[in-house]
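Here we show just some of the chains, and they stay where they sit in the whole.
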């Protein structure tokens, strides 16, 4: 290979004897925003994703000498995202990621592993006014309002043989205005917190759950149904748990999902305790009977844990990222 | 006044003859986050606001000499927000702001004007699973999930005599997947844009509307009903306008609100054109029949305009802030 043959740079002299080795590495194009419109007559459907591609494999040379002979450009991975939206459609974020991961690993010999991360933004239809079309035509169905609330996430990893699918959500803010206590804790010389027997419990849920589907022989879950049900169990377990600690609530949320969703073996939560402090109104001659709270930003408690199906292996990293 | 009599600092020598004057000024505590829980038996209600107070009046001395003799501390304005949540409750953001503005102007002689800005975050109830309480008790109604979507806004200004109420919203993202064109525009030597006869039209609506209610004699609008209806007209006008330009869509949104909501005399929009570019799939041998789009972040078109009731005075500033 003569990649360094252009005049003016030859770092080969430095390389022998360097006491340095290359470790884990990966590359790709991040945050490709793709919107897919499907037209079913006058009724349109929308899928709105941000797709990040990360590839690894036989990539020593590009690090050591700058040779790109094994490098599929990140720009090409971006093009592939858009082309696949046309070629395969977007049945679900998970299915779309599976198409992409399989493609990169099977079509490029130096690429041994592909990891596809997807954020999905949900949309609802705008409800028509009923008098839009004076000619009596049906209301148009091509108008949408972005749903807000949580962002749906998935990460697909494929090494040519087996699949790992971790889905989840972030930014889902929930609050119980009662049925939460916190007392009976350790007290050391730095402890000043009074015990609480009726407090607000609020958090912004970030969760990732791992499916036990891992090879093409197995039956794939219904990704959208699984998401809807998992989200529902998560919310209901939050609402229905009488909480003595946020850890307990977290565990109940995880356990309910493991118990009710056979396709999921592991779930990890990162739950900031969004403190709502009772305001002291006594200086103003007022009684605050669990009515008026100050919602604090920082600092915040941060509770993180994994809940697993018995016998399952823990594979979701301790630090949740985008994911 | 001997405010500067503490040793070590006396800037009075510099003041005579300075060719400098103080202009418009205001001060207060910003972003007071207050959460109010109202308990109606087992059914709880929640109001979640961020309240910013801004006061002006006879404040020359605090700027010129540092005398705080006319200054109600910003800390006190914060305390007042929390105390008023207890004393007056939070019927609506607008009503709460009116209580606060009236208080500051009427209780402190040097304060001649109060401006209260409020952001409101909406919550929905978490739908129960139906089997939370094995003893057959009704599902608890104290569990909430934050709604996402838009943030509701209001600004109340009071000068001791008359009121100005400007409400609105921000962060409401909407999209039409057809019924939008853009052609027939000016072409100069820097124009390269091809005309479009079927494009996606998407924007993140930031809107402020001014009520014509202005004095205590007049009947106050039903603030919550007005908000719900205005938001609905705004969405429906967006959905139902066949658009030849985002300006036209903006105007239709404003005009519909002016026509249908008698309590509103003026509305201003700031509408970023969230470009969705058709991806060129031809290099891959694919046809993109208005299916696959790249959602761009920056740069973006920005369309801003005011729509008024005939005869009304324009008073909303050209630059929308938080508000």
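Chains here go by letter, A and B, matching the order in which they are written, and residues are numbered from 1 within each.
Just so it is clear, a contact is a pair of C-beta atoms (placed from the backbone, for glycine too) under 8 Å apart; a residue touches a chain by one contact, two chains touch by 3 or more.
Since the structure is predicted, the reported quantities are computational estimates derived from the model, not experimental observations.
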Total copies in the complex, given 2 are shown here: how many?
-> 4
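Note that only the chains that are shown with their structure count from here on.
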Centroid distance [mean C-alpha coordinates] between chain B and chain A, Å = 30
Chain A touches which residues of chain B in the complex?
-> 33-39, 44, 46, 48, 79, 82-83, 85-87, 123, 126-129, 132, 140, 142-150, 171-179, 200, 232-233, 235-236, 238-240, 276, 279, 281, 283-284, 286, 288, 290-297
